[in-house]
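Right, chain A next:
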Amino acid sequence: MFSTCDIDRHDTDILILGTGGAGMFAALHAMQTAPEGTKVTIAVKGLIGKCGCTRMVQGGYNVALGNGDSVERHFMDTIEGGKWLPDQDMAWRLCEQAVVRIRELENEIGCFFDRNADGSLHQKAFAGQTADRTVHKGDLTGIEIINRLMEQVLSRPVEKLQEHRAIGLIPTKDGSALAGVLMIDMRTGKFRFVRAKTVLMATGGGPTMYKYHTPSGDKTMDGLAMALRAGLPLRDMEMVQFHPTGLLAGDHTRMTGTVLEEGLRGAGGQLVNHAGQRFMFDYDAKGERATRDVVSRGIYAEMRKNNNPDQEGVFISMAHLGPENVVKKFKGMVKRCADCGFDLAGGLVEVVPTAHYFMGGVVVDVDTRTAMEGLYVAGEDAGGAHGSNRLGGNGVANSTVYGGIAGDVMGADIRGMGALRDPDETVLEAELTRACHPLTRDPALVLPLRKQLQEAMWDDVGVMRTEAGLNHGLKRIAEISEELMEVGVAADSLAFNLTWHDWLNMRSLCDISEVITKAALARNNSRGAHYREDFPEPGAMIDSYFTVAQQKGDTVEVTREDVKFTIVKPGETILPDGEPDTLVAAQ
Partner candidate 1 sequence: MKVARAHPLWLAYILHRVSGIALALFLPLHFWVLSLALTDAARLDSFLTLTEMPLVKLAEFGLVFLLAVHLFGGLRLLAMEWLPWTAPQKTWAAAAVAGSLFVSGTFFLQAI
Partner candidate 2 sequence: MLDMRLYMAQRLSALVMAPFVIVHIGVMIYAIQGGLTAAEILGRTQGSLFWFLFYGIFVVAVSIHAAIGLRVILFEWAGLKGVALSVISWGIGLVLFAMGANAVWAVTA
Partner candidate 3 sequence: MHVAEHGSVMNVTVQRGSADTPTRTETFDVPAYDNQTVLDVVSWIQQNADPTLTYRFACRVGMCGSCAMMVNGVPRWTCRTHVSKVLDGNKINIAPLRNLPVIKDLAADMDPFFDKWVAAEGKHHPTRTREEEIAPVDPQAEERQAASAGIECINCSICYSACDTVTGNPDYLGPAALQRAWTLYNDAKDADRDAILDAVSGKGGCHNCHSMGSCTAYCPNELDPLSAIAGLKRATTRRFFGRRG
């Protein structure tokens, strides 16, 4: 098949994987801080700025900009939202730097954010926030942020490797540092190994191994799977956030799973079950306005009660608010539904909880450094900032803040680094063989296995979990994983061969599904996004632990580590005495 001699070898100084908020900011900052003449390269699975989830951000960007709100308050909301599991230093830095980053976005990058009548930034409150904090551009905030970043990146002398998929982190022979990244030039189907002094991994996680999921199609946990194989520790891997209202339109359409925005419920949208009855008040006093995890579990429970394969989901109903009002207020959403054949304003639209965001990720320090020299991780690939739950609006803040930090840190670190490092050729060869594996088997369809994996994760490792279910899930994942190794892809035309990449996507998803399941087994309580029916209590906050998964030989081992309360202890607050609990007027 291929040998390592067929690999195109390529060198750069700073290599960035991914062009979401994290990757783009890293590129811009690296060019500002690195010594003159430093070569910066971006490699991305899609087109620059046109893939990943930062672009899909609707609601907005959390940042405390005064008017009563403070970095302290943002921090406390983040810690409490994460049920005391966040790494407090990371969460603090997120909240503190978001203030700088939003000014950078508006002043230097040129973003348009919505204004109040007096000209100041308009801010609103997502569920779980105690202040009007979310800066936005209509409900298309991500497009604005990414388009503006993309222009800045495209107009600078960055080397662009578009439609290049990273498939392996290749260490040096002694394993002490990262030498470079092996990738596939998807357009030609050829392998390319890029050496770099520093590499930022910003491939954005993406829990797309669930039957219903929101992230963009290019995200398939490649980064975390590479990190796992490279032996790096991964934390909070059981923490998969479900958005309560994903569109349900059948399993033959890619629309299924895409988000119906949070604001629909905020504005008074009602959820009704198969029998046409509202049910959320059976689960929570706030009804449809409860937090994402609570509403997701409510819907899931109703679905399970009904248990009818022909009518799986529940319905969101807006008509009582007056169809014309709904059209006016949610123009984009109504149009999107209409394009797909649904009447959001006047009819019922079937919805299900949908996997949205991955809180888990590589263990990093507050400077985005990892345990491996030369490797940095930022954005959704990095674990720690959100703990067990990410607040709406903290996702894009996290990726832009830490992407920028990664760029700064890499730009500085590179000054102390000598020559490029040489790769361990045996690892390089092993990664190559791994990617070529399906080319040596008889061609078969990949899709049925992807569906099976998505069913398994949804049934057994989904919104509500039990030990028995998780063990069952683990077995199913292992079977699917094994079967995948027998599914081949025709090797005659590898140029832009999506089916080969579907296979590689499945490989990453299977590997990380196993880790999610094992981490979920290791947590015997229920916190945030992780809900164990057999352990419904959260446990004492002061005894909080997080899970750490690591590849040891052939198996993935999960351990628990105590959360260090470096800034604030459970039951305490850093808000000044006499500060009100919330500044948001009750709806």
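Picked so that all candidates are chains of the complex that A comes from, given by their letters.
Please note the rule applied: contacts are C-beta pairs under 8 Å (C-beta built on N, C-alpha and C of every residue); 3 or more make two chains touch, one makes a residue touch a chain; residues count from 1.
Note that the structure is a prediction, hence the values are computed from the model and not measured.
Novice: Pick out the one candidate among 1, 2 or 3 that is in contact with chain A within this complex.
Specialist: Candidate touching the shown chain: 3.
Novice: Touching residues of chain A toward candidate 3 in the complex: what are they?
Specialist: 46-48, 50-52, 55-56, 100-104, 106-110, 112, 114-121, 137-138, 140, 142-144, 147-148, 151-152, 154-155, 187, 216-218, 249-255, 258-259, 336, 339-342, 443, 445-447, 489-490, 493, 495-499, 502
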